[in-house]
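Have a look at this one.
The complex appears here without one of its protein chains, the remainder shown in place.
Coming up: chain A.
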């Protein structure tokens, strides 16, 4: 039986429906991500799980217990906020120990547990610092420690990395995932960053306009988008309408055809290989380890990614090429 189950969750603010008929189930110890653009309802679902919003209808159960109407402080669910939400009048030790104090733990236990969790998030030496004396990454680790120390049944992370710079974000996401695995903590992570979702999650729920567009393991969601929205959101997919698909590939489809930029192979312009398409490079962009080309074929511009191995790999605008696309790499989406 799943650890967390959500059935037919619905949330309406006045006339605006924010979450439509949301259903999910999570196993204990799983790391699940809600991925979607701003305003898609992912944070609202998270807040309903935390108890900060009351669902218009639907049911939330944890470990078989219905918590839909339970007060937030009784749920035993930890939350890490995007803006850290550290108490500015308390130092690191007091912030982390606050939850234990609310649970009336003995002072010695609080001291021991806080010391353990400070070590876990690598903040030793910062015990007496106040939030305004810490960097963004350190503040977020205090927030994480504060949520972890009370041993929550579920840990909720609401875009915890989005206010941090790229290098710290990368380090911290590895640290969060490592801690989550070590503690076997059931975790729900909210983000609009597909790279973050792909690198951290066991499963991803891609959300759009209050609904789940697609749910599945990270590698499946990336390589097999179910809808046009997921294809657009998950990567730089080339999305061709029915007419363009027919013109370029001679295929008849009803929806859209999604082709990942890295699955299009660029061959020499003189290549005589069967099933290839003639194309002309219009533009290129250097993205570090990748060179991104805009290649025109049959009047359609395709985005193609190639590994940047050597300087001679770069093909200038105007170069005639042949394009090879495997049928397995074409995916018809709704």
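Quick note on the criterion: a residue touches a chain if its C-beta (ideal position, glycine included) is under 8 Å from a C-beta of that chain, and two chains touch if they have at least 3 such contacts; residues count from 1.
By definition in this document, contacts and distances are computed from a predicted model.
Asker: Could you check which of "HTTM domain-containing protein", "Putative tricarboxylic transport membrane protein", "NADH-quinone oxidoreductase subunit G" or "ABC transporter permease subunit" matches the UniProt name for the chain that's left out?
Answerer: Hidden chain, UniProt protein name: "ABC transporter permease subunit".
Asker: Given the contact definition stated above, which residue among A:55, A:99 or A:279 touches the chain not shown here?
Answerer: A:99
Asker: Can you say which of A:4, A:26 or A:50 touches the chain missing from this structure?
Answerer: Hidden-chain contact among the options goes to A:50.
Asker: Hey, which of A:71, A:166 or A:311 is the one touching the hidden chain?
Answerer: Checking each option in A:71, A:166 or A:311, the one touching the absent chain turns out to be A:71.
Asker: Any idea which of A:32, A:45, A:123 or A:147 touches the chain not displayed?
Answerer: A:147
Asker: Mind pulling the chain A residues that touch the left-out chain?
Answerer: Counting over the whole complex, chain A touches the hidden chain at residues 50-52, 71-75, 77-79, 81, 83, 85-89, 98-99, 102-103, 130, 132, 146-147, 150.
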